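Only one protein chain is missing; all other protein chains are in place.
Right after this comes chain A.
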């Protein structure tokens, strides 16, 4: 009998030790990418003396804020097992449309902003409506929007950029408040609002539920179609925000702006731990993912690495991140 008791003890102990081990691996899983970001920053600081200066760090975040904002919208889309390929083209469309109403002494500042945001929202709602009502795969629908929105941007301006923007409009992308560039402030606000939406509200619960098991969400009486439209609409809206910032920063509406931004945004989301299989992902992770890309771009530039090599390195990093992510999911 006593031998049996000891067996029980051993089992209990092994359970305890395995659970503390689990804790460590959970922390690594959760903050793994944060550690990698910190390691990258330390590495770059050692390699380049100009890297770790306030000016350069702010510069990195400012540069990444456009893709970062898009990536936040895309993250939410991906959590529902969707995808949005249209963001880059929507940025271009928003860019030329907003710029056309942002010449000095014409309309008040609110007009180009409203037009930009409204247009972004509209493209997203169209995406979401077709995806949920016509039951066409998100990849196809947003691929269509990607092509069409780019075409519309070129059509509106006949392929030419739109220049001569008002100072107040340029302030959005170029100004600072208390030493912090405005794009960073907007990025922070968007991040915070999205975090709250995703973690504190019903909307967020339904996003995760739809991604985790759409059938179950439907059975529980969740209006899946409506929430999908919200999700794509929100992603479109954030593309609008990004489009306005970008236009203001480069001081012109560009029909060729935002090329490949959708892929950078997806990369940021995936590096940040969002699972393309749906149901998993977090805003914090995506912001870290965007910063990792930003630090790499900037650091490699400072080190005079050729842009060709930079692309190859970026490709490797994305793949490794997905590999880590898939292993993590397999374990659980």
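In this section, contacts are C-beta pairs under 8 Å (C-beta built on N, C-alpha and C of every residue); 3 or more make two chains touch, one makes a residue touch a chain; residues count from 1.
Note that in this section contacts and distances are computed from a predicted model.
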item	value
Among "Ribose/galactose/methyl galactoside import ATP-binding protein", "Fe-S cluster assembly protein SufB", "Sulfite reductase (NADPH) hemoprotein beta-component" or "Carbon-monoxide dehydrogenase medium subunit", the UniProt name of the subunit that does not appear here	"Ribose/galactose/methyl galactoside import ATP-binding protein"
Full-complex contact with the absent chain, from A:53, A:106, A:164 or A:223	A:223
Sole contact to the chain not displayed, among A:130, A:257, A:280 or A:300	A:280
Residue touching the undisplayed chain, where the options are A:101, A:169, A:208 or A:232	A:208
Interface with the unshown chain - residue positions in chain A	4, 7, 11, 14-15, 18, 200-206, 208-209, 212-213, 215-223, 279-280, 332
